[in-house]
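Dropping the structure in here first, questions after.
With one protein chain removed, the remaining protein chains of the complex are shown where they sit.
Right, chain A next:
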């Protein structure tokens, strides 16, 4: 049985890993490996990913969520990730923050989607205090009525991950690769994507956001830095990640389905 790691402060330990420009598929592989094979708490921060990628949730159907023809023509990778939730297009302007926790180290949070989502919003409200009208609206982080952060989770028997893609900045033309999803939050109303989202850069710099997020994590955990090198290769060689890149064949088949 793993020993619970507690700092002198009495707070549970959390390893902070800061990355920059790591491919999103690699980030997802690292996260799923840590969720399933580590017994430590982790905060993974990836400051931008290397190139535009579309990332769907576990049950995402490309025919419904993605404009297949332009995605194939422009060779945009489409990934299905191990967590639930919706579809995003991420690039160098996206800042990713992921919390991987033992449920016993966040004992006042029941290991279910909504309590975890609430806990995360409390943490981020500390980040944005005095900066913007931040709130959790349905399952999104918003300033007012505009979404700037999308969330997803995976919950195992004793651990969970809550990860967020923050739109620090984005290219409007990339959003046109995504369809209006069937399952959209009520507060979106009938807005086009560009009327529904907003860039974080209008409110806070990248470095301030990352620094304040680590500070906010420090209110709940005793945080220590861990090098990316320590996590980039899975320690447990038996582990096989489930996030994967969809093949052109799969996308083409989806494209035929969406025409029917």
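The rule we apply is simple: a residue touches a chain if its C-beta (ideal position, glycine included) is under 8 Å from a C-beta of that chain, and two chains touch if they have at least 3 such contacts; residues count from 1.
We take it that contacts and distances are computed from a predicted model.
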Just to verify: the chain that's not displayed, which of "Glycine cleavage system H protein", "V-type proton ATPase subunit", "Vacuolar protein-sorting-associated protein 36" or "Transcription and mRNA export factor ENY2" does UniProt list as its protein name? "Glycine cleavage system H protein"
Among the options A:41, A:98 or A:151, which residue touches the chain absent from this view? A:151
From the list A:113, A:234 or A:255, which touches the chain that is not on show? A:113
Given the full complex, what residues of chain A touch the hidden partner chain? 57-59, 82-86, 107, 110, 112-114, 116-117, 139, 151-157, 183
